[in-house]
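With one protein chain held back, the other chains of the complex are shown just where they sit.
Chains here go by letter, A and B, matching the order in which they are written, and residues are numbered from 1 within each.
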Amino acid sequence: MSFGSLRHFGPFRSLGETAHAGSVDLLFGGLVACSALVLALLFFLLLRFSIHYRAGNAAADRDHRIKKSWHWEVAWTAATLAVFLALFVWGAQLYLELQNTPKDALPIYVVAQQWMWKVEHLGGQREINELHVPLGASIRLIMSSQDVIHSFFIPEFRIKHDVVPGATENLWFRSRRAGVFHLLCAEYCGTDHSRMTGRVVVMEPAAFEQWLKQQDVSGTLAGQGEALFRQLGCSGCHGAGASIRAPALDGLYGKPVPLSDGSITVADDAYIRDAILRPRAQIAAGYEPLMPSYEGKISEYELVPLVAYIKSLAGSAGAP
Amino acid sequence: MTERNYLTVDNTLRSWFFTTDHKRVAVLYFAGITLFFFIGGAAATVIRLELIEPQGHLVTSDVYNRLFTIHGVVMVWFFLIPSIPNTLGNFIVPLMIGARDLAFPRLNIASWYVFMLGGAVTLYAVFMGGIDTGWTFYTPFSTMYSNSYVVLAVAGVFIAGFSSILTGLNFIVTIHTLRAPGLYWYRLPLFLWSLYATSAILVLATPVLAMTLLLMTLDRVGGLGIFDPARGGDPLLFQHLFWFYSHPAVYIMILPGMGVVSELVAAFSRKAVFGYKFVAWASLAIAAVGFFVWGHHMFVSGQSPFAGLVFSFMSFVVAVPSAIKVFNWTATMHKGWIRFDAPMLYALAFIGLFTIGGLTGLFLACLAYDVYVTDTYFVVAHFHYIMVGGMVTAYFGGLHYWWPKITGRMYPEYWARAAAILIFFGFNMTFFPQFILGVLGMPRRYHVYPPEFQVWHVMSSAGASILAVAYLLPLFYLGWSLFFGARAAANPWGATGLEWQTPSPPPPENFALTPEIRRNPYQYTHDGEAVPQNA
Partner (left out) sequence: MPDPHLAEQFVDLRQQQNAAELGLWTFVASEVLFFGGLFLAYSVYRIADPTGFAAAARHTEIVLGTANTAVLLTSSFLVAWAVAAARAQSRRTAAALLWMAAVLGVVFLVIKGFEYRREYDEHLIPGLNLATSGSHATADNLFFSFYFAATGVHAIHVALGIAVIAATGLRAWQGAYSAEYHAPITVAGLYWHFVDVVWIVLFALIYLPGRAP
């Protein structure tokens, strides 16, 4: 596979393809600086002591050896703890930024399977092993796996997240330079793990819109989902005029849902997905546990448009 | 050798394979782990040869995946974990304690048979076609997708785990109950403190691995779906259970090495270890805190951010006692009488390389940076610096230090120093480029890789070829010394320590009379003369 015009790897050759990457590189610099200082001090002392206090050097002053060791112990332990605390806070704070997906992020769906990445845009555009995104926009990747654990890794953006079967994972970024970047799988997943690679293509917004229009689509993602909704029989209970009493899905996404055990959960991507695959695990308050499970009847890849459709229903918090 | 010692007292095969003498058990273990070291090393050799080229033409991906798996499995469970405790520990612990043998000698030889049986089962899995899950056996790949000999390989590890537990049990009871008169806890050599801490982990962590492997096997064999999300299972539960053992396991591997280094630094600086109590308690602290950091292997796995914060913080905390040890070893050398025999070269190498490995551990404990470098070669370099640059180096240091005691022969000093220096050079050339690879973004467990990375891989493989030769050297000159080496005196290094108060090699009963302990373990005069504990 040719990488063509890909930018080279290298933390020091770029100023940070994203703001986050720049911050991570700064953190790296800090860690290297601390390590270098400690290492330099250690090597200096080891060398100095080895030479000056070697057995052959009888002239060295070996009197007045340090007896009260605990002053030194407390001092260097405290210093170590202080530096470690600072590094912990720095890393944690940056990490929490990565957990905080901006509300206005553009969602794009990713399904991982052995050994390829399938990407679906809201407009129904599909890609394999490629991810086209507009420059400057916050992108939110909603990821799931068809089979084993994979890991979505964009080295130039300094981000990575495992993609676990049975779960929906979230990863966001905002690029600040157009270009083509590496996409790699970073969790061993079988024979062709090292060939499960691709490209992340960041385009100027206008070029991105053009690209979207040029793709062959069979309807928007939500539109495909609506078709599946009917095909799989969901409308039989959840549609208008259904004979079975089932929770209404209009405006469901993003809203709190009271459950039969008294607790309240939020209808996020994971909730909707779990409700389709394992409906008996969390039963909505006031409803009978009648919904059949679709586990094994629908692939991760088909779940994507279905979930997108439900999210798009009128009044939902996440309507695109 | 005409005098009576544990080697000459009986030479029949039966006396070796049915021995209960801890010294002979140690030699049996030494043979076993050396065999496994070279098997794991052979896998590493093929891996490094393959990685010279980005597109990999030496072996197929399936074979490559089996190679790195078996390298990890064999090195972790059949070399690193048993090495120092079961060879040096078995031999030296009763001597350092002034005892006749360990508390349970028959359990000791039984544990060797269990270990070898486990190794045989895993090797059989390799000969049948191997296992391709990685040494971490992540589900659902290992339980539902892998077409390799998972159950067989895992069975061998499960069996060998009993050997670990029995060894830890033996050491704990020995150190508690068999100390010679006057040998209070604060008079114990630091090697024993670290083995004690190691034994606590062996006893408490290994059973969790056993249960994890059992559940994984039942899942795979019975199609139970315990870790299958489609049937209510949770792949992350496997990771939590696995790492709950496997993180403390890395402390099982490094603590004995640290114990050896304490002995070496004291003996070759002719000076008491600085901050003895702090070093002793640091071993216990590492063991204890080490049970609370396992989630740092799972920062990007989908575990909650809150869990990430806790595990990151604890991972920084667990690094503190290790740092304390490094500072104390350095301070020990201050105003000492330093000699540069091969064991000391290894000890110095350990301090440097372990510090590099430990500092890079901070990079990994740091949440936002770990997100970038986890599952890359940065992690591979980090743990090889600790395990090979640290543990294996300490093992070689201890082996050379106690070689006269174990064999009654001196090894050729200049060959040993040359090998130590060559190992240091080859090691850094092999593994430092891997830090660079990781920082550049190269993932681990990759058979083929983007061509931009080739230069670093070639450098690493070149280093590996030097390392391979360097590791073969001791095999030859130590072997030579068995037949032609100079006869060793009881205390060739002039060190303190009870093990040097008995002939080299020791008689089967270790001491003619039970020693009486009168002082601290590292008492040297101002001019560097040893004052033994029982003098």
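By definition in this document, a contact is a pair of C-beta atoms (placed from the backbone, for glycine too) under 8 Å apart; a residue touches a chain by one contact, two chains touch by 3 or more.
No experiment lies behind these values; they were computed from the predicted model shown.
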Contacting the left-out chain: of B:R187, B:R231 or B:R339, that is B:R231
Cross-chain touch to the chain not pictured, restricted to B:A210, B:L309, B:I436 or B:A489, is B:A210
Full-complex touch with the removed chain, picking from B:I39, B:M144, B:I165 or B:V373, is B:I165
Missing-chain contacts on chain A, rising order, are 261, 278, 280-281, 289, 293
Touch rule applied to chain B and the missing chain gives residues 94, 99-105, 165, 168-169, 172-173, 176-178, 203-208, 210-212, 214-215, 218-219, 221-226, 231-234, 237, 241, 244, 509, 514
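Operating definition for what follows: only the chains that are shown with their structure count from here on.
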Within the complex, chain B is touched by chain A residues 3, 8-11, 23-24, 27-28, 31, 34-35, 38-39, 42-43, 45-46, 49-50, 53-55, 60-63, 65-66, 69-70, 72-73, 76-77, 80-81, 84-85, 87-88, 90-99, 114, 147-149, 151, 153, 155-156, 158-162, 164-167, 169, 182, 184-195, 197, 277-278, 281, 295-296
Within the complex, chain A is touched by chain B residues 61-62, 65, 132-134, 138, 140-141, 144-146, 229-236, 269-271, 274-275, 278, 299-302, 305, 308-309, 312-313, 316-317, 319-320, 323-324, 326-328, 330-331, 333-340, 348, 351-352, 355-356, 359-360, 362-363, 365-372, 374-376, 439-441, 443-450, 452-453, 526, 528
